[in-house]
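The other protein chains are all here in position, but one chain of the complex has been omitted.
Showing chain A:
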């Protein structure tokens, strides 16, 4: 008969067995150890720089392959705007070399670039189906011609520069404004011009004086000086005076409305002489 094997576990086996029955150790074996092994493996693999670079290259290559699929390519640009000048300018300003992947297009940057153009009020840039980059432009509408020391320029209602103008004669339909700082107050200028509607044929220009108040320039070198505040009301009063007493038709150089409570008329030299003569004559007649 063979001698029976000792059924007793060795001290080591017994301890091992107890260790395996420890819940915390089993939890570690189940979760902690795999995580540890994976982390260790990855970190050992990644400790070599060549392998890291190769991986980055592979990823970049894969990314490029996806990006360059024909579904994502943009082939042409459509500019939706009224004027061909703006379209030309937009095409000029957007540095896009077609065909290009839509992943490479920064639409916000493009939109900001388009909105940099003076004549553009706002723009939207989107990629449409079929690989079309659509730029929709809302133009600025010029409402006045502003003469500055550097030349003529068209401005919109907000006073924003639209485009330079070569000659005043090109846009006779728009009123002329002059003076430094006039562009910033275009809205007020337009109201004043509207108030001056009864004398439209005689209206020449609106001049900003000292960047604080307006002068209305009429033909025959007549000037209506308006106050800083409430220029429109003052203009309306001038128009009322004109309507009632035919003020502007008289031989007056300037109507000084800078102080609305004390308007002053400046007569021309001839009128002044005439006035003096008339008064003297009346005086003498009275004396006799």
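The definition used in the following text is that contacts are C-beta pairs under 8 Å (C-beta built on N, C-alpha and C of every residue); 3 or more make two chains touch, one makes a residue touch a chain; residues count from 1.
By definition in this document, contacts and distances are computed from a predicted model.
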Given the options "ABC transporter ATP-binding protein", "Cell division protein FtsA", "UmuC domain-containing protein" or "Thiol reductant ABC exporter subunit CydC", say which is the protein name UniProt records for the missing chain.
"Cell division protein FtsA"
Residue of A:15, A:168 or A:243 touching the missing chain in the full complex:
A:15
Pick out the residues on chain A that sit against the missing chain.
1, 6-9, 11, 14-15, 17-18, 21-23
